[in-house]
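With one protein chain withheld, the remaining protein chains of the complex are depicted in position.
Chain nomenclature is as follows: A, B and C, assigned in order of appearance, with residue numbering initiated at 1 for each chain independently.
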Amino acid sequence: MSMTDYRKDFPALHQEIQGHPLVYLDSAASAQAPSVVIDAVAEYQRCDHANVHRGVHTLSHRATEAFEGAREKVRSFINAAKSSEIIFTRGTTEAINLVAQSYLRPILKSGDQILITHLEHHSNIVPWQLVCELTGAELVVAPINDQGELKLDALYELMNDKVRLLAIGHVSNALGSINPIQDIIAEARKFNMAILVDGAQAVPHMSVDVQALDCDFYAFSGHKMFGPTGTGVLYGKHARLEAMPPWQGGGDMILEVSFTRTVYNDLPYKFEAGTPNISGAVGLGAAVDYITAIGAENIARYENQLLSYLSEQLATIDGLQLIGTAANKASVQSFVIDGIHPHDLGTILDHQGVAIRTGHHCAMPVMDFFAVPGTARASLALYNNRDDVDKLIAAIRIATELFAE
Amino acid sequence: MSMTDYRKDFPALHQEIQGHPLVYLDSAASAQAPSVVIDAVAEYQRCDHANVHRGVHTLSHRATEAFEGAREKVRSFINAAKSSEIIFTRGTTEAINLVAQSYLRPILKSGDQILITHLEHHSNIVPWQLVCELTGAELVVAPINDQGELKLDALYELMNDKVRLLAIGHVSNALGSINPIQDIIAEARKFNMAILVDGAQAVPHMSVDVQALDCDFYAFSGHKMFGPTGTGVLYGKHARLEAMPPWQGGGDMILEVSFTRTVYNDLPYKFEAGTPNISGAVGLGAAVDYITAIGAENIARYENQLLSYLSEQLATIDGLQLIGTAANKASVQSFVIDGIHPHDLGTILDHQGVAIRTGHHCAMPVMDFFAVPGTARASLALYNNRDDVDKLIAAIRIATELFAE
Amino acid sequence: MSDANLDIENLRELYRELILDHARNPRNFERMADATHSAEGINPLCGDKLKLYFRINAANIIDDAKFEGSGCAISTASASMLTEFVHGMDMNTALQYFELLQQRLTAPDSPVEHAPLDLGKLRAFEGVREYPSRIKCATLAWHALRSAVQCDDHPASTE
Partner (left out) sequence: MSDANLDIENLRELYRELILDHARNPRNFERMADATHSAEGINPLCGDKLKLYFRINAANIIDDAKFEGSGCAISTASASMLTEFVHGMDMNTALQYFELLQQRLTAPDSPVEHAPLDLGKLRAFEGVREYPSRIKCATLAWHALRSAVQCDDHPASTE
């Protein structure tokens, strides 16, 4: 089966927008879901729903099995050692905030540092700014070069024993740059810092093995990997999670409550206060199955070829400048065009059925670095093909024509 | 149309469990969803999905309209003044934790008090314990009587200027007691405390008007009102929310990010960091429509009659003791039976297709008060009927027979 | 007409010549040192960021208006045209024009509130109606005007 046959699995792709067949090139913002995911969620709600963990009746048992089954699928997907290391969150953002508030805030002191990079998504910047403000710690930012690659030497120079945490994206959402995360972690391990990897843009495009990476935390979102919105994962090493105080209080995260003494539940429940997004987790489990069946390596190989074609074709357009030309990239190509603001370009493309994202991509520091107010960004998933790229290019030519006069 | 005709709208109710037609009496833990909710979620995913708030293309616009449309439905459902007062959360638990961490934690000092009641769900206890631990404030608990009603005089006596927040359930999930919340708030307004109402068990069963109540915060969950899991709402008065620092940092909750200065977004986005549960919100909006079409008053009237029938029938069983006999109740009847542990009862009933909840119902202090390890709890929703009650009673008689020998 | 030409025709309804002209050559595009009122407008959707400056005299007349910043063609043109449009205008009248503009873009069929007012050149933005996600661009500068005269120092956002 050729990769592009998978396109038919995604109902949202088969519609007309403004009288044109939809060309969806915004998967880095949120991917479409295949029918198997949509149906798994609906089927769960139609047949198996009840609250989890607390009931002896059949539906509650089925719901719990479905929910914990999804956790086990996620564990295997990123090769975590134990399923108790998989904490369900609303998304990457909540996962990172959990680490900021529950792991870092209690131990952070004035004089401590948090090391991030200039490539990060706001969700991997603002949570650290918030804890820095509360504790007097300092946020240190590793620089990038003109290709949008991390300057590794500079990053390594910023590593020292004052750094309590390195928080780093696996793949940049604005530029697509893939960081050599394995090497970086090895280097960081020479010091006593914890390591969080923001994998939101990695898991849909490549295989991830958290044990091989040896990171302390790995965060990602369901909706970027063909799962439902409202789902996400924080992987944490058991010992780290075990040592952390709970973040939110409520049902399910306790073994025993009285007004004088409260005993917290075991992992992962300690960090899952309240009724979780059960149907969402079921959908995420289905998304994991979907990706696994195709094979992360196959997806990566196919997308890499398509990304090269995309970047090449874009480069043929007069006045178009590629933003983000790292040697090692995934899924994403940002660009700007002389005299056409990205936002206008977005509208003109949408008018022709082509959906791209325009703006700062929640990575304003990257925009500042390239001294642009924003970029246009085309991002790919396994369901895209050369025809999508060709339609994008044709639509851009119309925009340049319109603005040229 | 008679109320019980609505039963057909709920696909999960039409199945066999252990060879018996399902009798679902566990809606207080989580309600089943009607087809319109399940379909709205699937339809959104099939046709309209994209990330919200950040895209100029058609799908992003549609997704944003659907998401913000759901917010407006929720606003109208609880009669909030502005839709910016509606913050989407994962559920009641997250809503309460948000208030604990973002409203209370920054202002709480040693010597301050948080006033709750003995009826509260763990989700309205543990978040306050966590902030008390961090700040040295004191958790004060208003007592209840043997019927499971709040002792109002005692509650009023505990009100004073040291109380920074009154956090009180609208309806008890373990006992069904309805607190006279309007009177209590009027009394609390004589002091300078903020007021949070945990409405998780109220919104599915009665009409709620947050402006008439005049509470500062009102929290509830989607999955208890026929919506999807992973959805919930924090209502907060605009001025309160405006004055609070953000809780989580990330995408969407900022207007501008740089490494030196970050400007937070307006309400409600300041409190909605990261990609929200968009499909869930769409489902919640459909659930609001569903309830509104039937009419909260009609639901309350019907359920009250059914609850009386349930309690009467249970009282006919030898050795059965009703737990929670407040004059004013909704939806729930807890009970224990001599010589049969609730957990065993739950299994025996499940074997006959009857789903009830057994245990502490995340309200261990209530169990301690009644000196029981747990109770059996049958809870009603608009889709239950007298036949469900009769089957429950017959199934309980089998349990007493089995354990009598 | 080919599909592509049809697309271009439709798009010209949005990107009218007047708008493209103001976007390419924004008027009054500079800092104002002696502004009595100023405000920032940010559209988080796309990162548009404008700063509007006004000199308003004792009689509430807008003596001068300038802007700087960066934005799309629609928001730049809108700011540029605003600075010309409100020049010499009573502040309250300017705010009424904002209301009128917003109404014409979002609910063109509703009864007109400020009947005697005439949008004049601002009619150029009527093409935005068909592009709901762009209405924010067309009104961002006006939001900032309102913030400025209300002395609100939080950046105006169109959300």
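Rule of thumb we're sticking to: a residue touches a chain if its C-beta (ideal position, glycine included) is under 8 Å from a C-beta of that chain, and two chains touch if they have at least 3 such contacts.
As the structure is a computational prediction, the values presented were derived from the model and not from experiment.
Visitor: As a test of the contact rule: which chains in view would the missing one touch?
Guide: Hidden chain, whole complex, touched shown chains: A, B.
Visitor: Given the contact definition stated above, which residue among B:I348, B:L380 or B:I396 touches the chain not shown here?
Guide: B:I348
Visitor: Among the options A:A81, A:L255, A:A315 or A:A394, which residue touches the chain absent from this view?
Guide: Of the candidates A:A81, A:L255, A:A315 or A:A394, A:L255 is in touch with the missing chain.
Visitor: Touching the absent chain: which residues on chain A qualify?
Guide: On the chain A side, contact with the omitted chain comes from 53-56, 60-61, 64-65, 252, 254-256, 263, 265-266, 269.
Visitor: For chain B, which residues lie in contact with the unshown chain of the complex?
Guide: Missing-chain contacts on chain B: residues 339-344, 346-348, 351-352, 358-360, 364, 367, 373-374, 394, 398, 401-403, 405.
Simple rule for what comes next: only the chains that are shown with their structure count from here on.
Visitor: For which chain is the distance between its Cα centroid and the global protein Cα centroid smallest?
Guide: The most central chain here turns out to be A.
Visitor: Can you compute the centre-to-centre distance for chain B and chain C, using the mean CA position of each chain? Integer Å is fine.
Guide: 44
Visitor: Could you tell me the distance, in whole angstrom, between the mean C-alpha positions of chain A and chain C?
Guide: Once rounded, the distance between the two centres reads 36 Å.
Visitor: Centroid of chain A to centroid of chain B, CA atoms only: how many Å?
Guide: 31
Visitor: If I count partner chains per residue in chain C, which residues reach a count of at least 2?
Guide: Those would be 45-46, 49, 133-134.
Visitor: Residues of chain A that touch two or more other chains: which are they?
Guide: 343, 346-347, 358-359, 364
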